[in-house]
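Note that one protein chain is taken out, while the other chains of the complex remain in position.
For reference, chains read A, B and C in written order, and residue numbers begin at 1 within each chain.
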Amino acid sequence: MELDFTEKLYDMPQEKAWCPGCGHFTMHKHLRAALAELKIPPKNLVLVSGIGQAAKLPQYTRGHMFNGLHGRSLPAAMAIKAANPELTVIVTSGDGCSYGEGGNHFLAQIERNADIVNIVNNNMIYGLTKGQASPTSLRGMKTHVQVTGVTNEPFNPLAVAIAMGATFVARVFPGNKEQTVSIIKQAIQHKGYALVDSFVQCVSMNKLNSFKWYKEHTYEIDDFHDVTDRQAAFAKALETGNYPTGILYKEEGKPVFWEQTAAYESRSEPLYKRDVDWEKLKAMIDAKRSI
Amino acid sequence: MELDFTEKLYDMPQEKAWCPGCGHFTMHKHLRAALAELKIPPKNLVLVSGIGQAAKLPQYTRGHMFNGLHGRSLPAAMAIKAANPELTVIVTSGDGCSYGEGGNHFLAQIERNADIVNIVNNNMIYGLTKGQASPTSLRGMKTHVQVTGVTNEPFNPLAVAIAMGATFVARVFPGNKEQTVSIIKQAIQHKGYALVDSFVQCVSMNKLNSFKWYKEHTYEIDDFHDVTDRQAAFAKALETGNYPTGILYKEEGKPVFWEQTAAYESRSEPLYKRDVDWEKLKAMIDAKRSI
Amino acid sequence: MIDISIVISGAAGQGVQTVEQLLVGILKMSGFNVFATKEYESRVRGGTNSTELRISTTRVAAFVNRIDILVPFSKAAIKHVKPRLSEKTVILADESLLGEEDAANYSHLIKLPLQKTAIEVGKKIYSNVVSVGAITGLFGADPEIGKKFLRQRFQTKGETIITQNQEAFDKGYVMGKELKDQGMVDFTIEPTEGVESEILFNGNQAVALGAIAGGCNFISAYPMSPSTGVLIYLAQHSEEFEIVIDQAEDEIAAINKTVAAWYAGARAIASTSGGGFALMGEGLSLAGIMESPLVIHIAQRPGPATGLPTRTAQEDLNLALYGGHGEFNRVIFAPGTIQQAFYLTQKAFNLADEFQVPIFVLTDQDFVDGYYNIPSLDISQLSNKKHIVETADDYKRYLLTKNGISPRGVPGYGEGLVRADSDEHDEYGHITEDMEYLRPAMTEKRVFKRRKLLEAVAESPSLVPDAEYRTLVLCWGSNYHVVKEGIAMAEKQGVSMLHFHQVYPLPKIIAETIQKAEKIILIENNATGQFGKVLTLELGINIPREMQFLRYSGKPWSVEEIVKIIQKEAL
Partner (left out) sequence: MIDISIVISGAAGQGVQTVEQLLVGILKMSGFNVFATKEYESRVRGGTNSTELRISTTRVAAFVNRIDILVPFSKAAIKHVKPRLSEKTVILADESLLGEEDAANYSHLIKLPLQKTAIEVGKKIYSNVVSVGAITGLFGADPEIGKKFLRQRFQTKGETIITQNQEAFDKGYVMGKELKDQGMVDFTIEPTEGVESEILFNGNQAVALGAIAGGCNFISAYPMSPSTGVLIYLAQHSEEFEIVIDQAEDEIAAINKTVAAWYAGARAIASTSGGGFALMGEGLSLAGIMESPLVIHIAQRPGPATGLPTRTAQEDLNLALYGGHGEFNRVIFAPGTIQQAFYLTQKAFNLADEFQVPIFVLTDQDFVDGYYNIPSLDISQLSNKKHIVETADDYKRYLLTKNGISPRGVPGYGEGLVRADSDEHDEYGHITEDMEYLRPAMTEKRVFKRRKLLEAVAESPSLVPDAEYRTLVLCWGSNYHVVKEGIAMAEKQGVSMLHFHQVYPLPKIIAETIQKAEKIILIENNATGQFGKVLTLELGINIPREMQFLRYSGKPWSVEEIVKIIQKEAL
């Protein structure tokens, strides 16, 4: 069947349970645009998420879906890619899910250079549970739990990813459609772990970090920035008054997890096509006779 | 009772279940020396750990002890300090415990600037479980699980801590007694979260990173390094052929977790001395009558 | 008994909750018994939610299926509750919502110019308040109470907002009063003496309040529906009651922090739902071997995994009972009333402190979100006994004593060292490999001796209405009110309810109470009869599958359903 690769192809018919004006709508659109431009057939695409408003995104996107547990999208995605490297595996989840509950998996999948795209819709709040601080919430913001204001140091995903040796580290502001779509595309095309932190507004729960706020507090990184310079990337990541958007760091050619495993040493077909080598097994058992 | 603040004061009589030549012995000695020099009474001292060889250290140290779960030393320590800020709370655990199983807690307690000392005896291996790679194991090292060699990017605790905004970030090599004791002392005196990553040898399970190897692959940071310069600190943290030892980064005056909680707004006594304010409670219940 | 059920339904964000809160406040202050329960989707805007309010001359506190008055905020809202509508249901809706065809479908359709009026007053948004006024008018309550309440509520919003709200209310009130006066509707109900000065707390608030009364000064919790209310309530009163609030990085941190806080002398609570608790098993087990006090609140919702995050279930009793590896004791409370939630949570802290075991408070969405007026929470008889000892120099944290309780010290209080260990240990808390003496002795302490002590102080279930029965309906937790009312409504002789607010361990003597019945009926909100299995193992009671009424749809039982069961099954 010939597919018509448009943004619409990737849209699912269900009603979207997001608030009108929610930033997740925009990112959903941009992701679909990127998929369409790359002409990725839905049957080669797996969308993985945890739980949260951002994590509903795979529900609304045509492709395979693994809508797992809150905080656990990354280990799931890594395993899916390792079980079938032919699939394009994209994680779309929230800041709480990815950097809060899922913090350890964020570190560990970067260590592995898991060959996945990690889009984090970072609205600096727990949306679905109605407005508690997330790890990225800014100091001083008041919520019904943080009654005198957030006291934690905000989590800086880009700085940490760069410190961890991640091979593709970017931030987008979906108000900037062109840059956003372009970066999602590059992230998908990147071999290795790709982080795309996305500044989206939560209109219902985060009155501070509105679309306008993000617009006013971001700027596009210019061409003079050397994306292969880790030190410079770190400096960019530390800019927090006015946040840079774009690719901060990129490293090509680092081997990815699945290709370094024994399963793909001599053949590339996905695991579901395989069965045990009974001859070898018999030989292994028999070898024990002489010990 | 007058206490004689010597290293011996902090030693417990039990036999130590470490291998002869294990680096944990040395760190144990240095920690006790630092405690003695600071004259910290054992009854003001809480040693917290997870599970592992390094995590046995509190068993052998005079003071209160909370020998908790593998990977969970940091949340425990943070809570102990918040329940009783009069106590000196020191975590001593291993690299697997602190950066593997406990990775998310490492991030979160730095975000809080929890007022604790976090000593990680980093032998780049899982010692107690007999020799699997830890997050800090170097690429290529072979073990009985990593049969063709470690493929993960080694976890860089210092770089990540600096990226996270930790307020005291140091590395020691216990072969350098003077520097090690001095840094442990400064870490204890530091108000806020203090990371001391310590290069110790595991003589039984890690044949690569021996005492000699650590000695040959470390150098002392000189006085020209500006410990308040985060960018410079990050650069130092990225040096991995020859690892710098000393304080990489330090920031004074950042508020700590417990002092920002409501419990210590108006008084400082530990929680165990308190009871509920019945008058206020009655008033709160009665206030509901008119709603 | 006059008892009117009002259902307000609309999309999330349309103000269903505001109307609920205003009506509950106004009607309670007008002297009517009120009860409110809600059901909602896992989203912030859109979808269709509903709240049921019951206004009654006696105390009621259970969900009824019947709708006497429906206030829909959208066409979808009417569809949403359609199966619950009868010919008698009065539908009170804005004129824009109802088409020609509706008049034919529903007998008691009343179109009101809610929106139009609101716009006249100032803004479309006031239409909610117009409807509040209309309902208040229907009941002929004193409009001044409503206006006073609105003033109070919008206090911080400025005088214009206040007066416009009041005006909207007044206009609605007139509409409602008119309907009543014209005999279009008849919901005559007399206020009850004293109700207006009663108090209202929902289940989560009662648990939080009980925690405060129990001396709670530390909470570490990760947000999770439907338990988050406890964290929020404690946070909001943290300054008054000097509570350390830690929004944990994850549930594993939360439980470990809670155990460690107790270790250091705090009184701490962990609050979560089933999925969060499923991550706490290892930490629970840590409390087990450390002999740490621990209080855990689990607000249940339907699983497995994410399941139905905002719906109700009693599916996690097994997990509370068997969660954590290895063997150790625990106590599980499952309050059935707001008062029980308060007193049991307060007690949980003292029981935990005394017996050094985890104490669970097991609720569910139905319970934590429901509320009704109660006379008061009497705290005059309450006190907290701390079982902390001042340690001497040679202090042994795990001293082997005759009754199995080792006196608990905390760091910094006394001369001793408090050494808590997750490994098997000797009396000092030092790691041991002694399997001859220490391991069995410590296990006997943790498993057998504790169990005996805890059994001795176990709470007895409530036998309602009285001790003469041929049919006994067993239930636990949130099913208290619905079963109680169902029995009363069924009007069958010789039917009583035995409601367990402590579900583990059970006092052995209860077996007799149960065996006295000729017929036993079990009501639970799960698919496998989890509490039935506890009855089998603890008391040797076997209830045949046909007499287990199990619901696993995510909805609470309704009074009508219980009535039907009793009418059909009771002797």
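Convention: a residue touches a chain if its C-beta (ideal position, glycine included) is under 8 Å from a C-beta of that chain, and two chains touch if they have at least 3 such contacts.
Note that the structure is predicted; figures quoted are calculated from it, not measured.
Which of A:Ile51, A:Ala235 or A:Leu248 touches the hidden chain is settled by the complete complex: it is A:Ile51.
Considering C:His325, C:Lys385, C:Lys452 or C:Lys516, the position touching the chain not shown turns out to be C:His325 (whole complex).
Although one chain is not drawn, the whole complex shows that of C:Arg311, C:Lys386, C:Arg419 or C:Lys484 it is C:Arg311 that touches it. What chain A contributes to its contact with the hidden chain is residues 1, 12, 14, 17, 42-44, 46, 48, 51, 56, 59, 62-69, 72, 75-80, 82-84, 86-87, 104-105, 107-108, 111-112, 257-258, 261-267, 270-278, 280-282, 284-286, 288-291. Of the residues in chain B, those that touch the hidden partner chain are 15, 17-20, 51, 53, 69-71, 100-101, 103, 126-130, 132-133, 135, 144-148, 204-205.
Contact between chain C and the unshown chain involves residues 41-42, 47, 252, 274-275, 277-279, 281-282, 284-286, 288-290, 302-309, 311, 313, 315-316, 318-319, 321-328, 422-424, 433, 435-436, 439-440, 443-444, 446-448, 526-528, 533, 536-537, 540, 542, 552-555.
The definition used in the following text is that only the chains that are shown with their structure count from here on.
Between chain A and chain C, the centres computed from C-alpha atoms are 37 Å apart. One simple way to say how far apart two chains are is to compare their mean CA positions; for chain A and chain B this gives 31 Å. Between chain B and chain C the centroid-to-centroid distance comes to 41 Å (mean Cα coordinates, whole Å). Residue positions 101, 103, 135, 147-148 of chain A are each in touch with at least two other chains.
Multi-chain contact residues, meaning those touching two or more other chains, occur in chain C at positions 238-239, 245, 249-250.
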